[in-house]
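Before I ask anything, here is the structure I am working with.
Left out: one protein chain. Kept in place: all the others.
Let's look at subunit A:
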Amino acid sequence: MTVSSPSPDRDVVLQLRGIGKTYEPVTVLRNLDLDVRRGEVLALLGENGAGKSTASSIIAGLVRPTVGTMTWQGAPYAPASPADALSAGIGLIHQEMRLLPDLSIAENVFVGRLPVAGGRVDRAQMERRAAQQLHRLGLDVSPSMLVRELRVAAQQQVEIAKALTLKARLLIFDEPTAALGGDETDRLFEQIASLKAEGVSFIYISHRLDEIALIADRVAVLRDGELVATHETAQVPVKRLVEDMVGRPLDRMFPAIQSIEGGATRIEVEGLTGVDGAFSDVSFAVRAGEVFGIAGIVGAGRTELVRAIAGADPVVSGTVKVDGVPVHPGDPRAALDQGIVLVPEDRKAQGVLLDHTIADNIALGNYPRVAPSGWVRPAAVERFAEAAIKRFGIKGRGGQLARQLSGGNQQKVVIAKSISRQPRVVILDEPTRGIDVGARAAIYDVIAELAREGLAVIVVSSDLDEVLGLSHRIMVLNRGRNRGILGHEAAGRIEVMELATT
């Protein structure tokens, strides 16, 4: 499957041979041979921790390989820094934007190499050249605008513009569409296609497998730091890709939907309206044992709605009742006391403390149960954490830092932390974002288990299949309004998308 002998292919611009990376004692990448051809999109797939990020970091000069060699446009290539890679024409566009929010677009594009005329920054030239690239990307904004004022999708395009002014010949995209809506994704794909026609090559990392057939020319799959498959075409069934990634045939993703006969109403939301019109007049109720999905496109107000229900943000009007008792709005503590927990969308910023141990993370907010006497004994924290680690199948130990875990396991830590409070309502916002396919199934099992235990579970997800597969009923939000609640039987992709987009 792998081409290991030097390829005579003249179109190959980047060649990796025997690339490996070891962080003692763990080898994260071994013996990687990879070719990228001129003007192609090579999709790089794999679960979290499979080595995709390491491989792209090595190519972009962020990380140096332990062994192996690279050639770039026929010459040996060993970047010591991102600057080396950039000057060679290789740019990495991060999943998380690395822009300076309080500087203008033009300054962001040219940061570190501002054009100078007569000892002064040549603002006119800078803005003109930035405008050219923005135009090339079909982005109609003034280069003197502050990056802070742009939407996420536009910010990403500033990153691309930045790479383009560096005359990049290879762009590495790490999960570019994770934060984009449907239109924005289409726009990005158009741009990739037109740059491809100019001979620019791409390495494209994504967890959204349905995108691959649309955008990629070839596919390489990594598993546990090794290249396990390369496909010469992107027209590979998604199921096959998933099997390559997880290394075993995939039988069933979603746990069976349980009957909720006789479940009493757990949470009742009535006429809830948020600040700045993020959502308005939303009403629904969820029963004990029910999984309630909330679907909608990016910007429909889903995250804002569930954050408000959990007291994380203030509301303008409306009520939330748990088991008939109203919850004081705008106060996370009050919501928690009434049994509402939120597993937030942005795990790293809102869910886990990366530099704290897993045990400390799980114990956080559970001290009344960890330490009923008011004295926190380390042994008790560890015992409490070990129980949660076992229950949720977290691959790690209590004394490890959360930073050292994969995304899926971090997510389980957040869920473990929240569920250990013995809540009555649990809200999961994008529970599998950035989590590899194999680990997703484990999280779905946890969600089904929570419902079985009599909790009301609310799941927000941009992944339609996920909402459809998990939920008893699905509410579709569109521009902050409840456009309808569909039963599991009635809800299909088309029905939901229709409500969400019209």
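Here, a residue touches a chain if its C-beta (ideal position, glycine included) is under 8 Å from a C-beta of that chain, and two chains touch if they have at least 3 such contacts; residues count from 1.
The definition used in the following text is that contacts and distances are computed from a predicted model.
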One chain of this complex is missing from the view, so tell me which of "NADH dehydrogenase subunit E", "Rod shape-determining protein MreD", "Chemotaxis phosphatase CheX-like domain-containing protein" or "Ribose transport system permease protein" is its UniProt name. "Ribose transport system permease protein"
Option touching the unshown chain, where A:Ile257, A:Leu364 or A:Met497 are the choices: A:Leu364
Contact with the hidden chain (one of A:Leu214, A:Val376 or A:Ala490): A:Val376
Of the candidates A:Pro176, A:Gly351, A:Pro431 or A:Gly469, the residue in contact with the absent chain is A:Gly351
Of A:Pro255, A:Gly396 or A:Pro431, which sits in contact with the chain we cannot see? A:Gly396
Quickly run down the residues of subunit A that touch the omitted chain. 25-27, 224, 310, 312, 332-333, 336-337, 342, 344, 349-357, 360, 363-365, 367-368, 371, 374-378, 382, 395-400, 403, 417
